[in-house]
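Apart from one protein chain that is not included, each protein chain of the complex appears where it belongs.
For chain A:
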């Protein structure tokens, strides 16, 4: 860290820039100057696949405040959508582990625009170089760092589907970069499911990795072209003792759930979700009324998340990841019980701040929204 950033991060400078903070002044000069916040500029765009839901890889030059990332981690990315609406979503870093201030890549699949919301992913996947991104530091513990597997040459298994390839690709790239002689240094099985060869992300790079003698066994399955969907039996043919193999899995909910079932609770499996498990309407505790005090709206509790119920009434609360990671949807619950849809934990404390994207009301509930 340079002398300049040490000064800019000092308490003396913070006191001078109070109450706005140093970054509110620096950004006026250059958006890529920051003392605390992380921003980034897209410096290169590479189109991975085309079609209705194209995938692009963006190379991002972050501010010097970027502390780097461990392979498998994700970052929150805020973009300024048309109409001056900033929206934030989570994306896994797809490049090999980065150091402070180093460039990294994001690989994004464009989803369809929502009815009222423009899609963040489409905005990113079609972004031009020069686009400014509002970032967080990297986070998440879906990493290879400090796992029992790291220091020893145990075999590793990486399973992914669709755009869920990004965190495991970061792991594979890190292993190849940091391993001896461009080898992973241990047997790695890279199992990936895509709809078709045309939909295959990183096709060339994966083909090259597969060609070389580097201990990496690349298995690409194209389910729309005769490839078999995931099954425990097929996995067992590939990696007979998979339940005792350190495994990372990321992809569509269906794939991740199937993998979880196959591992039967084995601690060797770590998974990453791109989407929160959804609660169906009419779920447990779906009774009473959900009220939004500030807007004066309310409706019968459907059992869905508070966010879903608020949006159904036309409210537009602030959100980011929409799956409990970023805390941008945090809202005060003044009354009632909510269940965390990820952990199943219930909480009834009055005047408690809850993440509405992963909290479903159990009975009547009032929110300051």
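We adopt the following convention: contacts are C-beta pairs under 8 Å (C-beta built on N, C-alpha and C of every residue); 3 or more make two chains touch, one makes a residue touch a chain; residues count from 1.
To be clear about the criterion, contacts and distances are computed from a predicted model.
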| item | value |
| --- | --- |
| Listed names "Cell division ATP-binding protein FtsE", "Xanthine dehydrogenase family protein subunit M", "ATP-dependent DNA helicase RecQ" or "Acyl-CoA desaturase", with the criterion being the UniProt name of the chain not displayed | "Acyl-CoA desaturase" |
| Residue among A:84, A:128 or A:233 touching the omitted chain | A:84 |
| Which residue of A:19, A:130, A:226 or A:265 touches the chain not shown here | A:19 |
| Residue ranges of chain A at the interface with the undisplayed chain | 12, 15-16, 18-20, 24-25, 28, 78, 82-88, 316, 318 |
